[in-house]
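Taking it in order: structure first as C-alpha cells, then the write-up.
Of the protein chains in this complex, all but one are displayed in their positions.
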Amino acid sequence: MPVDYLVAQDLHKSFNEHKAVNGVSFTIYKREIFGLLGPNGAGKTTTIRMLSTVLEPDQGDVTIGGHSIKHEAEAVRGLIGVCPQELALYVELGALDNLIFFGRMAGMSSQEAREQAMSNLKLVGLQERARGRIDKFSGGMKRRVNLAVSLMGHPELLFLDEPTVGIDPQSRNNIYETIEGLRDKGMTILYTTHYMEEADRLCDRVAIMDGGQIIALDTPHELKAQIGPPEQVTLEDVFLKLTGRSLRD
Amino acid sequence: MTRALQIALLQVRIYLQDKSDLAFSLLLPVVTFALMYFVFGGQTHFHATVHIVDEDPGGIYSNALIERLDALDELNVELLSLDKADRKLERSDLLMFIIIPEGFSDRLASGEPVQLLFKQRGNGGQEGQIVAALVRSVADDISLGLQVRGQVTAALVGIDVPVNQIETTVERLLTEERESPTVAVTEDTIGSSPDPVKQFLPGIITMYVLFAIILSARTLVEERQLGTLERLLTTRLSIGQLFAGKFIAGISRGFIQTLILMALSYAVFQIFTPLSFASSLLVALIFTCAASALGLIIASAARTPDQATWMGVFFTMAMVMISGTFFPIEEGSVMETVSRFSVNTYANDALTTLISEGGSLADVGFEMGILAGVIVVGLLLSRYLFKVMPGGR
Partner (left out) sequence: MVQPRLVWLIALKDLKLFSRDRMALFFFILFPFMFVIMFNFILAGIGGEDDRLVFRLVSLEEETETALSYQIIAAMVTPDESSLQPGEPLIIREDDYDELRRQVEEKEIGGFLVFPADFTEGIYSGRGAVIEVVADPEAVNYRAALHGLAEEISSWIGAEYVVRSAIIELAGEQAPAILESLDSQVVTGESLIAYTSEKVGEVEAEQPSNYVIPGYLVMFVFFAAALSAEAIVRERQNHTLERLLASSVRRSTLIGGIFTGTAAKGLVQIIIFWTVGILVFNIDLGVAPAAVIILSFLMVIVSAAFGVMLATLVKTDRGAGSLATLSALIMAPLGGCWWPLFIAPQWMQLLAKATPHGWANEGFNKLMLFGADFADVAPEMLALVIFTIVFGGIAVWRFRTAAA
C-alpha cells in the first residue's frame, strides 16, 4: 500500500502579474520516483523551489514526511536534498571539500561528513578524483558531484532538477543507475527532465505541467494508453499531444 | 553559530588559495606604500630647475657659473634661447629665467662689473626666489674669487711676486677655504620631521583592507547567480546564519590581511610597542567589521557581479580619497568636514593616535564608537536588503 510522503495542496505562486503556479496539487508516495515534466515556463522549477522551502507559496501548503513547509520549514529541510539545474558548486575547491562543506551545513559532524562524502563520491564513481578541483572536471563529472552533494545529510526526499543536462551517455547512465539504486534503498525522488526517455525509464508516475497547472498525472504506461497502444506510443507523443507543438519562450 | 563559522572558514580558505587575491591584498599595499615613501618621504631637499639664457656661450665665467649651478644638488640647469624663454615666461610655463649677457666673461676677466638679469613674473614665485638666492650665492662666490685675486695683486704691488704665483696661491687658498670654510654653516631643526612611515601606513592599510573586503562582495553576488546560496538555504542553515557567516568571512579575511601588513611594519620599521601593536590590531578589527558590513550592503544591493565590482571600487576610492590618505588635510578646512564622511578617516585617526602619538585605546574611544555605529547600521541595512533571490526569503 503506497504511503503518502509529499502532499502538495493547491499551490499558487505569482511573480508580479505573472501566475507561475496556479493551483497545483499532487502526492508523491514513499520510495517513488515521481517525474514532473512540462515545457519551458510551465512552472516546474517554481514548484520545486516552493517544495524545497526556498520560495514561500502565495497560497496552499505542502507536507513532507508529515511536516508542513509553512510551519515546520526547518524540519522539512532536514528531510530533503536538492540537486539544482545549475551546478551550484564552489569550483575553486575540490570535490571532497564541497561535499564536506555541504554536509556540515546539513548538520553533520566533521567525521560524519567526511565519511558520507567519500561514500557519495564512490556512489557516483568519483572516489579517485575526490581531491580534484571542480573547475578541472568535465561536464559529466561536475553533474555527478552536483548529485553527490545533494545526497549529503541522508535526505529522505531528493529533488533532482534536470540532473543530466549536457552530459555524455556514460555519465548519464551512471546517474540513472545511482538514482535507481537510491530508490531501491528507500529514497523518494522528485525528478524533472526534458528527456522523455529518461522519465519513461526512471519514473514510477509522471505529472505533466503546463501553464502553471498539472494537466495529467499517472504512470507512464497509463499515460501512453490514453492516446494509443502503449507499446507503440512514446511518452514524448503523450507530452506533445497534451501540451501542443507550439514553441514556448 | 557553528554553521556561520563554517561558511566563514570556507571563504577564508578560498581567499588563501587565490593567488591573485593574495597579491592584491598583500603585495599591492606594500608596493603602494613603498612608492609613496620614496616619493614623499625622502624629500628633505629642495630641488628645482634654473632656466638660463646664455648669451656668452663658451665664456670662461659664464661656463663656470653654469657648471657650478649644475653641480649643486638643489638645481638642474636648463639652457634656453631667449625667444623660447620669453615665450615660456609669457605663458607662465616658467616664472623666472636668468640672462647671462654677452661679454660677461670678458668683462669679469678684466675686472669690470657685469649684470645678471632676472626676468620674472612677480617675485618669481617661491621656488624662483629660492633659485635666485642660490644663483646669487654662486655668482657672488665667483665674483669674490675675482675680487680676492684683485685685492691680493693690488696689495702686493711693489713686491716682487710673480703673477702666476699669486694666482696659484690664491687658487689654493680659495680651494682650501671651500673645503674647510672659516665659517661653517650648521643646522638645527626644531620639531619633528614628518615620519613618512607613520604618516602613510595607516592610510595604506585601511585603503587596501577596505578594497579587499568590498571587492569580495562580488563573490556573494556570484554565489547568488551560481545557485550555491540557494542550495545552502535548502539545508538546515537559516538566513541569519548564512548572513552571519558572510559577515564573519569578511572580517576574517580583512583581519588576516591587516595582521600580516602590521606585523611586517612592526618587523621592518619598528614603529610599534607591544601595547600599541595590540591596540592597533583591535582598532583594525573594528574597522574590518565596519568594512565587512559595508561590503554586505553592496552585495545585497548589487544584482550582478560586475555591478558589485563597480560599486565596490567607486565606494572604496571615494572613501580613500576624501579621508586624506594621500595628502594631509588641514584642520578647519572644508576638506576636513568632507573627510568625516569616510570610515577610513576614523580608522586612520585612531591608528595615528596609537602609533604616532603614543595614545591609548581610551584616546580613540570616539573613533571606535563611530566605527561601531557603522557596523550596526551597515548590518541592519544589508540584512534588510539581503535576499537570496527575488521573491524569496
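The letters A and B name the chains in turn, as written, and every chain counts its residues from 1.
Keep in mind that, in the parts below, a contact is a pair of C-beta atoms (placed from the backbone, for glycine too) under 8 Å apart; a residue touches a chain by one contact, two chains touch by 3 or more.
No experiment lies behind these values; they were computed from the predicted model shown.
Peer 1: Of the chains you can see, which ones touch the chain that is left out?
Peer 2: Across the whole assembly, the hidden chain touches B.
Peer 1: Among B:21, B:54, B:223 or B:367, single out the residue that touches the unshown chain.
Peer 2: Of these options, the touching residue for the absent chain is B:21.
Peer 1: Can you tell me which of B:89, B:201 or B:350 touches the chain that was removed from the display?
Peer 2: The missing chain is touched by B:89.
Peer 1: Which one touches the absent chain: B:46, B:341, B:366 or B:384?
Peer 2: B:46
Peer 1: Which positions on subunit B touch the chain that was left off?
Peer 2: Against the left-out chain, subunit B lists 20-21, 23-24, 28, 31-32, 35-36, 38-39, 42-46, 74, 84, 87-96, 108, 111-130, 132-134, 136-137, 139-148, 151-152, 155-156, 159, 161, 165-166, 169-170, 173-174, 177-178, 181-194, 306-307, 309-311, 313-314, 317-318, 321-322, 326-327, 334-335.
In this section, only the chains that are shown with their structure count from here on.
Peer 1: Taking the mean of the CA coordinates per chain, how far is subunit A from subunit B in Å?
Peer 2: Distance between chain centres: 59 Å.
Peer 1: Would you tell me which residues of subunit B are touching subunit A in their complex?
Peer 2: Residues 2-3, 6-7, 10, 13-14, 17-18, 226-228, 230-238, 388-393.
Peer 1: Would you mind writing out the residues of subunit A in touch with subunit B in their complex?
Peer 2: Contact set of subunit A toward subunit B: 15, 49, 52-56, 74, 77-78, 80-82, 84, 86-90, 92-93, 97, 101-102, 104-107, 149, 153.
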